[in-house]
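My questions all concern the structure below.
One protein chain is absent from this view; the other protein chains keep their places.
Chain nomenclature is as follows: A and B, assigned in order of appearance, with residue numbering initiated at 1 for each chain independently.
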Amino acid sequence: MHALANPARFLRIARPATSWLLLVGLALAIGGMVAGLTLTPPDYLQGETVRILYIHVPSAWLGMAGWAGIAAASVSQLVWRHPLAAVAGRAAAPAGATFAAICLVTGSIWGRPTWGTWWEWDGRLTSMLVLFFLYLGYIALGSAERERGGEGRIAAIYGLVGAINLPIIHYSVLWWRTLHQGQSIGLSGSSIDNSILWPLPLTMVGFTCLFGAAVLMRMRAELAETKVEARMRRMGTA
Amino acid sequence: MNPWPFVVAAYAVAILLTAALLLWSFASMRRAEAAADAITRK
Partner (left out) sequence: MKPKNQRLVLVAAAIAAVLAAVLLAMWGLRDRASYFYTPADIAGGQAPAGQAMRLGGMVEEGSIKHLPDGVTIRFVVTDGKARTPVVYRGIVPDLFREGTGAVAEGRLENGTFVADTILAKHDERYMPPQLGNLAAEHKAGQTLEK
C-alpha cells in the first residue's frame, strides 16, 4: 500500500509541477542568456569571452547539485527504503551528466582564449571530469539493477561514495594550486562586479528549473514504464 | 583572438545539450504514459 500510495501522490504534484518548471525555466534561462549576450559590459581583462560565465557557472552548479541529489536519494533509499528514491536517483543521473558535460565543454571553450589551452590536468578540471565519469558509471549501474529487478542498493551505495568527489571539486581551487581561478561568489560576497553579475541569477534559477523538469519527466516515464511492465507480467502469468 | 566564435560555440553547446535532454525526457515520458493509459483503459 505504502509503495502504491506514494507514487500516486507524487504524480498528483509532479504533473502540474513539470509544466510550471518548464515554463519558468525556459523564460528565465532564455532571458538570462539574451541579457548575458547583449546587455552586460565585457570584462576589463577577458573582454567578450566573459559571457560564457552565464552558462558555465549554472552547469557547474547543476552538475554538482545533481550528484548531491543522487546522494540524498541514496541515503533515503538505504535508510528509509523510500519507494521513489531509486527512481529519483536514476532520473537525476542523465540530467546531472548532461550539465557536467556542458560545464566541461564550455569551460574548455572558455579556456582556449583566456588561458591559452583547451585542457589542463589541474585539480579543478580533473575532479570535474571525474564527476562526469561517475555519472556514466551510475547510469550503467542503475539501469543494470533496474533490468534485474533489484532494489537499486548497489547504485545507492555507489551514489553515496561518489559524493566524496563534491567537496574535492569545490575545494580543489583552495587546497591545490590550480590553473582555474578561485571562487568568485562566496558567503562574504562576490568579486564579480554587479554590472556583469546580474544575469547570472536568472540563468542559475532558469537552468535549475529545467533540470527539475527533466528529472520529473524521467521519473514519470519510469513510473509509467513500471506500471506497464507490472501489468504485462500479470497478464503473462494469468 | 576574436572572442565571438568561442562565445557562440559555448552557448550553442549549452543550448543544444539542454534541449536534447529536455526533448528526450519529454518523449520518453509521453511514450511511457501513453502506454500506461492505454493499459488502464482496457
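Methods note: contacts are C-beta pairs under 8 Å (C-beta built on N, C-alpha and C of every residue); 3 or more make two chains touch, one makes a residue touch a chain.
Here the structure is a predicted model, which means the values were calculated and not measured.
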Among the chains presented, those that the missing one touches: A
Which residue of A:70, A:196 or A:223 touches the chain not shown here: A:196
Option touching the unshown chain, where A:11, A:30 or A:75 are the choices: A:75
Which of A:25, A:89, A:113 or A:212 contacts the chain that the document leaves out: A:113
For chain A, the residues touching the chain missing from this view: 41-46, 50, 53, 75, 78-80, 113-117, 120-123, 160-161, 164, 168, 174-179, 181-184, 191-193, 195-197
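Note that only the chains that are shown with their structure count from here on.
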Length of the line joining the C-alpha centres of chain A and chain B, rounded to whole Å: 14
In the complex, chain A residues that touch chain B: 22, 29, 33, 37, 46-49, 51-52, 55-56, 59, 94-95, 98, 101-102, 105-106, 109-110, 112-113, 207, 210, 213-214, 217-218, 220-225, 227-228, 231
For the chain B and chain A complex, residues of the former touching the latter: 1, 3-4, 6-7, 9-11, 13-15, 17-18, 20-22, 24-26, 28-29, 31-33, 35-36, 39-40
